[in-house]
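Okay, handing you the structure first.
Missing here: one protein chain of the complex. Every other protein chain is in place.
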Amino acid sequence: MRLATLAALAACATLAQAQDTAREIQRYRQMIAEGSPAELFELEGETLWKKPQGPKNVSLERCDLGEGAGVLKGAYVHLPRYFKDADRVMDLEARLLHCMTTLQGRSRAEATRRVFGSADRPSEFESLSAYIAAQSRGVKIQPGMSHPKEKASYELGRALYFQRVGAWDFSCASCHGEEGKRIRMQELPVLYKPESARPVIATWPAYRVSTSQFITLQWRMNDCYRQMRTPEPTFASETTVALIHFLTATARGETYRGPGNKR
Amino acid sequence: MNRLRRALLAALALGLVRPLAALAAWNKDAFGAKTPADALKSLGIAGATPSKEVVIDAPEIAENGAVVPIEVSSNVPGTSALIVLIEKNPFPLAARFDFRDGALPYAKLNVKMGETSDIRVLAEAAGKYYSATKEVKVTIGGCGG
Amino acid sequence: MSRAALLLALVALPALGEPTPQDVQKVMQHDFHARGQAGMDRVVQDGVQRVCTESHDRPPAELAKALQADQMKTIVYPQGSLLGDWQRGEAIAQSGRGLTWNDKPGDAAGGSCYNCHELSPQELSHGTIGPSLRGFGRSRGASAEVQRYVYGKIYNAKAYNLCSQMPRLGASGTLTPEQIKDLVALLLDPASPVNR
Partner (left out) sequence: MAAGPMKMRAVLGQGYTDIRVLMNHPMETGQRKDADGKLVPMHFIQNLAVKVNGKTVVDAQISQAVSRNPVFSFRLKGGAKGDKVEVSWLDNHGESNSTEAAVA
């Protein structure tokens, strides 16, 4: 009889331990969020926004992120959206690249030589994303959903979410498909459900404590596809923008409170 | 005259008398110590009485040892310093805070932990030391890929 | 119905305006580029990926049975015992390397098992996408038949459950037969921490 009780005790100990584990991980996340170096990247982003660059030696201050030339307030949370001048749907990083090539006259090759930075040297897109996203704090997330190309981008994003590809047959839903699932200790939000997508999209882009890097949604798409064992998605391509569009639209209505803080 | 000067320099070297403006000399021996005991010896600390008045707020589980947020404080009256040790780190002494008129004995910081370990905090008050410990489990988060 | 006909029969009519897996594949073929060992062939869906995408991982029974039979034929069993070394198995289960564009083709890959499964009770940081495998061998023993089942499941999980999220670790060339035998030992060997 004793053995059975011991086993039972061990079993419920593991169960209790599992719940404690989840609760403690939540506390860990909450504590690191309180002290985030993300603000340091916002400072760096402001410098870059105002810094004349490229053959035309012009800053990005006249870049139209959708709310009018140079308007930052609320710009991030209204992306992705359709831009007539480029005749396509763009997220923040695609739009920044557009302004770098048009306003500043930089070549696409030069501007995208280093789209993802390192702890020692963040990329321009990372610092700029920190600064611009911060200008949307407190504004409700509402990407473009009315233009036919916006609807098509959203539908493409949804289909991509469930497309099983790569050497390991994964889709986004393989990991982000069922409530309460974890990879290692990392909880996996079911991102096609509004209630799960809202807290996530409201806190991206973010400072990642484990690598001391500031990471953007373009990086997130890139790194997820790397782990799905597919070839590499081109930076700011229609695929990446459509996925970001689907996730942002799923989170619409939430008040933006980033840049955030990730493990 | 030089006897006084020599005594003052010696005192300065031992960090007993801090020049008002300059910062405390960084205690190379204590921070270079490889065990908690050696670190405390270099700080001239013989022993400490465990006390609930020394408070450590830290997560029980840290998803990543690179950034472990800890909040340390002391309710022992007259606390003038807080010393933070991470027992299993290659160099256990992580930080020492000296508080002077106007500052509460409190500090919040992010520390690195090589592995699951006890965090030990000592509070100094009127030349006596009080201590508390808390274990933080360090796991590897993420996809490990 | 022949296998080809089965495959062509659309499993689920896409809603109006919703891109088909073929539409998505075309966009990916335009938007992705090869990098390292990750070539563009990997965005072209095979039959299993196509059917699982179209049916949202709930394929019609008859089609699933037929495709699982095909997948079963891909499993190659090495000679003799299928029980390797559980200690090497633990290291393989811990490692997330293998087949990404920054993994060098020659380097040893891992199974990423702890990403989704609980195995040894000592490892707190385990996933929950797959079932817990704790005590797996204790309850099933380590007969030749059970070894064969576990070896096959690791080699090609889709042979047993067509739209399983478990990668085809053998069929995809991720793990060698030797590595799979070590994982079989990790699951079945009484000395393995999984069974203690």
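Which chain is which? They are A, B and C, in the order written, and residues in each are numbered from 1.
The rule is short, and it goes like this: a residue touches a chain if its C-beta (ideal position, glycine included) is under 8 Å from a C-beta of that chain, and two chains touch if they have at least 3 such contacts.
As the structure is a computational prediction, the values presented were derived from the model and not from experiment.
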Which chains here touch the chain that is missing from view? A, B
Check the options A:21, A:36, A:112 or A:186 and report the residue that touches the missing chain. A:36
Touching residue (missing chain; options A:53, A:212 or A:234): A:212
Against the hidden chain, chain A presents residues 35-37, 39-40, 43-44, 47, 119-122, 127, 209, 212
Where chain B meets the chain that is not shown, the residues are 18, 20-21, 23-24, 26-27, 31, 66-68, 71, 86, 89-91, 93-104, 106-112
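The rule we apply is simple: only the chains that are shown with their structure count from here on.
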Per-chain CA centroid nearest to the all-protein CA mean: A
Provide the C-alpha centroid distance between chain A and chain C, rounded to the nearest whole angstrom. 28
Measuring from the mean C-alpha position of chain B to the mean C-alpha position of chain C, what distance in angstrom results? 49
Note the residues in chain C that touch 2 or more other chains, in rising order. 100, 114-115, 124-125
Hey, what residues on chain A touch two or more of the other chains? 21, 183-185, 227
Mind listing the chain A positions that touch chain B in their complex? 20-21, 24-25, 27-29, 31-32, 34-35, 183-186, 209-212, 227, 263
Chain C-touching residues of chain B, taken from the complex the two chains share: 61, 137, 139-141, 143-145
How about chain A: which of its residues touch chain C in the complex? 14, 21, 151-152, 155-156, 158-160, 162-171, 174-175, 177-178, 180-185, 188, 225-227, 229-234, 237-240, 242
